[in-house]
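Everything on this sheet refers to the single structure shown next.
A single protein chain has been omitted; all remaining protein chains appear in their positions.
All chains are identified by letter, namely A and B, in their written order; residue positions are counted from 1 within each chain.
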Amino acid sequence: MAGLLLSETEKVFILHGVQDDYRSDGRSNIDYRPMELETDVVSHASGSARLRLANTDILVGVKTEIDVPKPDKPDSGRIEFFVDCSANATPEFEGRGGEQLASSISNLMQRAYHSSQAFNLKQLCIFEGKQCWKLYIDILILECGGNLCDAVSLAVKAALFNTRIPFVKAALMDGGNVDLQLSDDPYDSKLLDVGSAPLLVTLCKIGENCVVDPSAEEESCSVISLIVGVTGNRQYYTQEEETDKKTMEGKCTTIAMHGPGSVAPKTLKEAINQGIIAAKSLDEALGQALLRERQENIGFKKHSYGFLK
Amino acid sequence: MPLDYRRFNGPEDSVSYKRFTKDYLKSYSELYNNLIDEKGRRKDGRALEEARSMCMFFARTDMVSQAKGSAYIELKKTKAVCSVFDPREIPHQNEFSQLGQLFCEVKFAPFSCPNQRRTHAPDADEKALSVALRQALEPTVCRHLFPNYQIDVFVYILENDGSCLAAAINAAGLALANAAVPMYDIITACSVAVIGEKMFVDPTEAEEHLAMMTPEKEGTNHGIITMSMLSELKQVSDFTQIGSMDTDCVTKAIEILEKECENIVPNIQKVLVLNVVQCIEQRKQLEEEAKEREQALNAKMEEWKQLLNSG
Partner (left out) sequence: MPGPDLLSSQGLRLDGRRPNELRRIKCKLGVFTQPDGSAYLEQGNTKVLAAVYGPHQAAKSKSSTDGVVVNCQYSTATFSTGERKNRPRGDRKSQEMSMHLRQALTAAIKTELYPRSQIDIYVEVLQADGGAYCAGVNAATLALIDAGIPLRAYACACSASMAWRAGQPEPLLDVGHVEEAAGGVVLTVAALPNTGSIALLEMSHRLHMDYFDVVLSRAMQGCRDIEIILDRAVRDHLAEGWTKQDIVTI
């Protein structure tokens, strides 16, 4: 990232730390850095979230529009990811400098959300074959401090959890047109079922070990990292006790490799398992935090911080 | 978005007529039954774990005469051409880069896909394939040998009948070898489509399409995995998965793909060896021809000398 220069000895220091399971900031190889999350920060968006993971800062806004469904999937809505790397993060992103990174992240997110087991697009249907909701998920990267993918996926899930879609009554008129009626009451809206939305976990291979949540310094020591997208668990996102055990286990929705290096098949398998375990605990923590915030919101106890904290 | 004035584009909101055919309206289970018969054979007669490379693999090098190295690969109906160009200085770059770079571009021919026409401008799909191709090739090329230079790798997919990324990687590996770019190992790739319990190795387009669709039963595995390997070094250079599947399934797929990638190696080696043999033969022939010419010339000289001497 921006002007990050590490000497050979500093790299060796980080490498040795990872070998001894004691990283330079005091974490073990499976620990995440502290996170701050706040939802509903942008009033012009249907749902929004801001996540700060140590130095990484992500702002996500979800906007909804009414669109025509794809001809091959008439009963599902559409979802589109757009990533904008703000020049605030590093001067390299000025103009079109961040486009490559942005497209690779949006591509990854699109793939992770592709499966209906990850995110059910049928809930965005208004009138089959005619009208559906289109979710624009706009991701703004304000600061890069390593581990962008994980932070983006967490923020996106939180923003989707926060998203409200107005109820719409649709009726078919003659001539094949659809008549839409929207309620005037802004609270007349539904929430999305996002419990199963995937989280991405980056596993950075440093030396012989894989670490989660690499900082920018650690990322520069590694030649290859593996990104695993794992579906979430609905159970963590509702207050009701669900006994459906079948959806308990996390499933891989996307796996990708990033970096100029390569890995042995054995490491690959281990890393995938490690990623699924990490994603599970991350998912649980996110669910708890989001539910707690929603609870506070209902009781008007929540204090909005935004960027002023 | 700037409009493309050079080419004639169809109306924007037109849809393929295939949408209205019976085939299109088939349900999930019908499509599934189409793919595989009672005996567990696939539509084209292969067994589930049988890749097309075993029976219908065709590859050759020296496809494009202008390129430094090139290759053509055919996996039954999937056809891809790859050309590799000489290293050149990285354009628009001020800083010195220690390692050479690879520039990869995957392009679909407009007529390559069965359902839709591909546009001229690169779409998201092609960009993703290009990124995956670079990711796969980077670990195999000795990039430290050409600092501050880039090698261009262009893949053109003439016909897409599934596993086009695998075909692109295989073709690019061959073309790089043909261009005499120093490499650590032969690179091979293969993909597998997962539908429920079944794993379709080296899937066709129809199988891929079904694997990407939402399965009827909640919670079944589905998706596509593509893996590229450096078989001799036992290293995975790229691994892409999409869909939804549990860990056991992924692990199983990794094992299958590992084996399959190794199976392709002899095919690639054969092509490369053939290429070298051809080159040697060609050179021999050229040398012989040159020798003959020299002899003929010498004979003529002698003749003239005699004529001169006698005259």
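By our rule, contacts are C-beta pairs under 8 Å (C-beta built on N, C-alpha and C of every residue); 3 or more make two chains touch, one makes a residue touch a chain.
Please read all numbers here as calculations on a predicted model, not as lab measurements.
Among the chains on display, the ones the left-out chain touches in the entire complex are A. One of A:V18, A:A45 or A:L108 touches the chain omitted from the figure, and that residue is A:A45.
One of A:G26, A:G95 or A:G299 touches the chain omitted from the figure, and that residue is A:G95. Think of the hidden chain as still there; on chain A it touches residues 1-2, 42-45, 48, 55, 57, 59, 61-63, 65, 82, 84, 86-91, 94-96, 136, 138, 140, 142-145, 306-308.
Assume only the chains that are shown with their structure count from here on.
Look at where the CA atoms of chain A average out and do the same for chain B: the two points lie 32 Å apart.
Within the complex, the chain B residues that touch chain A are 15, 19, 99, 124, 127-128, 131, 135, 138-139, 143, 212, 214, 218-219, 221-223, 225, 229-230, 233-247, 250-251, 254, 258.
By the touch rule above, chain A contacts chain B in their complex via residues 71-72, 103-104, 107, 110-111, 114-118, 226, 231, 246-247, 249, 251-258, 260-265, 268-269, 272-273, 276.
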